[in-house]
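Encoded as structure tokens, the structure appears first; notes follow it.
The complex appears here without one of its protein chains, the remainder shown in place.
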Amino acid sequence: MTGDPRTILVLGGARSGKSRHAQALAEARSPARVFIATAEAADAEMHARIAQHRADRDATWRTVEAAIALPEAIRAHGAGGDVVLVDCLTLWLSNLLLAEMDLEAAGAALLDATAAATAPIVFVSNEVGFGIVPDNALARRFRDAAGRLNQRLAAQCDATDLVVAGIPLRISPR
Amino acid sequence: MTGDPRTILVLGGARSGKSRHAQALAEARSPARVFIATAEAADAEMHARIAQHRADRDATWRTVEAAIALPEAIRAHGAGGDVVLVDCLTLWLSNLLLAEMDLEAAGAALLDATAAATAPIVFVSNEVGFGIVPDNALARRFRDAAGRLNQRLAAQCDATDLVVAGIPLRISPR
Partner (left out) sequence: MTGDPRTILVLGGARSGKSRHAQALAEARSPARVFIATAEAADAEMHARIAQHRADRDATWRTVEAAIALPEAIRAHGAGGDVVLVDCLTLWLSNLLLAEMDLEAAGAALLDATAAATAPIVFVSNEVGFGIVPDNALARRFRDAAGRLNQRLAAQCDATDLVVAGIPLRISPR
């Protein structure tokens, strides 16, 4: 591959600095920027997080909300040259799970939309599988689905970064 | 060290692709393959996982079950040239803990059997220590034992890989 990677997956733990790194990657690519937010402000805690993230972005960013219809949003905004930042896949999966959607089909639709896009896309996702096995079955289903989606997307993206304590590590291609 | 590492430890989180990577490493080493399974099909969820893993391997693999007697299985199958794949150490530890066995002694027996073997061996193990401290004491004991075993085995193995989102990283030797 020559030149910049078109699609980049940014993985990290909670509060690892992955969103900030992904934003910096996106801002280096294009002055025209679309932020696809998958978060829903279901409670005060989440509302505060969303507001903080929004305040971290300036007016060069357009914000689109896609709590469920993420593949559709990527098709709508990924056909031009604007850089697209998707933050984050883990919340999207969580929304799908709560809505009792088909996670495998949704993942396939996401991969298809990504392959069909022409825009540079940066995805943010949580790595959630490095703790002990969760007690409840729903959490295990979520963790399995998140791991599978991260694997599938990493295999398709041109580059994957792992962020640890704010330090981005390019783990593929090495 | 020259040539291929004889013993490799493959670490990863849940659904990280560590089993698939370990299988690929083993298949590259020898056409004669022994799979040592530590899983017990105690419930339907686990039964489905085991069946899926077995379906991922073809007829070139012989499968041996060793939920507790893993050191003995390594001695029995590690004396020839067939490659041995052990999947996974974390379930084995869990089985030992539930059976109230001596975890330190079992770990030492595993290391001894590994040192005495002549076959290439690939071990799969979960990295489980990157979450917050678990609420209950049993989970903490398990986490501590898993961390200690991973350390001891990594120190003895010729190579250690960490798998993140399906991407294998050789972390030792670098």
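Observations on the model:
The chains carry the letters A and B, assigned in the order they are written, with residues numbered from 1 in each.
The criterion applied here is as follows: contacts are C-beta pairs under 8 Å (C-beta built on N, C-alpha and C of every residue); 3 or more make two chains touch, one makes a residue touch a chain.
Not measured: the values here are computed from a predicted model.
By the touch criterion stated above, the residues of subunit B touching the omitted chain are 9, 11, 13, 127-133, 137, 140, 143-144, 146-148, 150-151, 153-155, 160, 162, 171-172, 174.
Seen across the whole complex, the unshown chain contacts subunit A at 12-17, 45, 127-132, 134, 139, 142-143, 164-167, 169.
Here is the rule we use: only the chains that are shown with their structure count from here on.
Overlaying the C-alpha trace of subunit A on that of subunit B calls for a turn of 120°, given as a multiple of 5. Averaging Cα coordinates per chain places subunit A and subunit B 31 Å apart.
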